[in-house]
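For this depiction, one protein chain was excluded, whereas all remaining protein chains were kept in their positions.
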Amino acid sequence: MPESKKILEVKNLKKYFPIKKGKYKEGQPAVKAVDDITFDLYEGETLGLVGESGCGKSTLGRTILRLYEPTGGRVLFREEDISKKNKKEMRKLREDMQIIFQDPYSSLNPRMNVFNILAEPLLAHGIFKRGPELEAYVKDLMDRCGLPSYYCYRYPHQFSGGQRQRIGIARSLALNPSFVVCDEPVSALDVSIQSQIINLMKDMQEEKKISYIFISHDLSVVKHISDRVGVMYLGSMVELADKEVLYQNPQHPYTKALIAAIPIPDPKKRKELSVIQGEIPSNVNIPSGCKFHPRCPFAKDICKQKEPAYREIQKNHFVRCHFAGEFE
Amino acid sequence: MSINKKVLKVEDLRIYFHTKSGDAKAVDGNHFTMYENETLAIVGESGCGKSVTAMSILGLVDKPGEIMPGSKIMYTGNVPENAEGLNLAQASDEQIREIRGNEISMIFQEPMSSLNPVITVGDQITENIMTHEDVDAKAARERAIELLSEVGISRPEKVVDNYPFQLSGGMCQRVMIAMALSCKPKLLIADEPTTALDVTIQAQILSLMNRLKEKTGTSIMLITHDLGVVAQVADHVNVMYAGKVVESAPVNELFENPKHPYTIGLMKSMPSLADKEERLSTIEGSVPNSLYLPKGCYFADRCPFAMEKCKAEQPSDTKIKSRHHVWCFLHEEEDHAGK
């Protein structure tokens, strides 16, 4: 990663959901969806976040944007602590940080047509007033997102999943944000449509120098689009590195297992896919010590007792494992 | 491979949904043969008719859907070699019920919602066994425990008394497989069995399915959209597009020597771990609406090699080599050479 400017710094971020109703209080039993996560995001970079369901990757994305109030830790956006902003300041800041959702069906208001969906953020932030200029801007935006502009009076139910996702992307990009959280944007789409959307997102990034946090459970997609990749397990970041390093030389046993479990589209390379046994524990009863130790083929006594530190074993290669760097 | 016994032969299967705006051709000419001890993968994107095909085999196509006259689904799993067998497209409800769950069984995409939430796992399996076989409750329960341990559930004697909500998604899918296998079916239909599961759990389920096939010789029909899964478990592959089979080949042949532009496009548009390309290649456009299918080849609109002919008529079956067929005008010549 060339040393460009940091756009986002996430420091010891925590988000706990109390099991009982109401606000989380110290020491209560809670679902630790995001548990002490630290990383930086640079300008124009894509950071991929992978992990299995329930690992907290979506919650992390939303907590960074303060769609969920963090339980602890800080998020610095352009060196300003966003958790200290009041409602009005936060609203202003939202022009610059956006999110793209997974489900192209529930993320669009079924009672608004495309034009209104795309124009509303521009009107709400006072960037345009109603009139021909707004119309021209929206049509240009649709055009760049691969939506014919004569579609602008149609309603979401008249579009296919892929087209709806294009509308969602256009809406997120309408305000020209410099940072976008992409929450599984292609998981609900077919393969041939998926590649169209990924290309669109890359084009937009190049055009506008956007930084992405790209959340997905699909390691191949993440590898394709990201510069760096972080792997999450039960609310913790277990490994974070440049993508080539991470995929070529994974250090955490969980990362190794994830990569090995991907079915490779080549019948000549058939292999015994299941490398790790067992299932992800619920994140209410998190195992002691290293969270991964019950499933880890290399687990030793220390793993059961002591939680490993999140350490940098090489420049820009972070691992949370006692034995990182010692594996072959 | 072809020494194996034929279990199912589907010919000219057409399933139309009669709607107010006309007939939606969900499946429009599907054909394949399934053999014992072989996994046939049916690959395609959503709406290509792969699930409807599976439903039709079990007689689960409901109104407004109709299996059009002339469609043949010949089940030969329970008759001697070379005998005619039963045409499931025309069989009575009674005949199909006899076969369903017994000779042919199915597992679904959503394991959680395919199990009844208020009945224990064990009772659901034993019920299936006792419907089709003449055994008493105690023997059936023992069989259930045995099946659960066969599908890799540890402590099956405890799990047998659990309710589905007490189990994770992967466990539920194992239970579904155990239930599907409870009557030693000749044919197992798996409709996207791992799509709802995480990648490490998917890996476990896929290797379980491979192991079971080798052990029991069951013929498996695997419906999926994931070419990675296909490459790992299938023996033979049918690629479907807009209700039609466009290419059919043994798995190695298909990945080495794909012929149909759609198959090629699909393979190229998948991001792979190995590639270093900056851009993914795409198939432009989207799948045609099954109400307004074009006159010619259904893929012609999106095909980079489309010729005049492709828009005018529908391509017919072209044989590339043994068991490799493609429905595309580009390869017509090769067929003549082959003969």
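Each chain gets a letter, A and B, in the order it is written, and its residues are counted from 1.
We take it that a contact is a pair of C-beta atoms (placed from the backbone, for glycine too) under 8 Å apart; a residue touches a chain by one contact, two chains touch by 3 or more.
One rule holds in what follows: contacts and distances are computed from a predicted model.
Not shown: a single chain whose UniProt protein name, out of "Oligopeptide ABC transporter pemease protein", "Lrp/AsnC family transcriptional regulator", "UvrD-helicase domain-containing protein" or "ATP-dependent endonuclease", is "Oligopeptide ABC transporter pemease protein".
Contact with the undisplayed chain is limited, among A:Thr46, A:Ser107 or A:Ser236, to A:Ser107. When you scan A:Glu120, A:Asp242 or A:Glu307 for touch with the missing chain, the hit is A:Glu120.
Only one of A:Leu76, A:Leu175 or A:Ile286 touches the absent chain when the whole complex is considered: A:Leu175.
Only one of A:His157, A:Lys268 or A:Arg311 touches the absent chain when the whole complex is considered: A:His157.
Where subunit A meets the chain that is not shown, the touching residues are 62, 65, 67, 90-95, 98-99, 101-103, 105-113, 120-121, 124-125, 130, 150-151, 153-155, 157-158, 168, 171, 175.
The rule we apply is simple: only the chains that are shown with their structure count from here on.
Each chain gets one centre point, the mean of its Cα atoms, and the points for subunit A and subunit B are 33 Å apart. Chain contact summary for the complex, subunit B toward subunit A: residues 45-46, 168, 170-171, 198-204, 206-207, 225-232, 234, 251-252, 255, 265-267, 269-273, 275, 278-284, 286-287. Residues 52-53, 160-163, 190-196, 198-199, 202, 217, 219-221, 223-225, 247, 257-277, 279-280 of subunit A are the ones that touch subunit B when the two sit in their complex.
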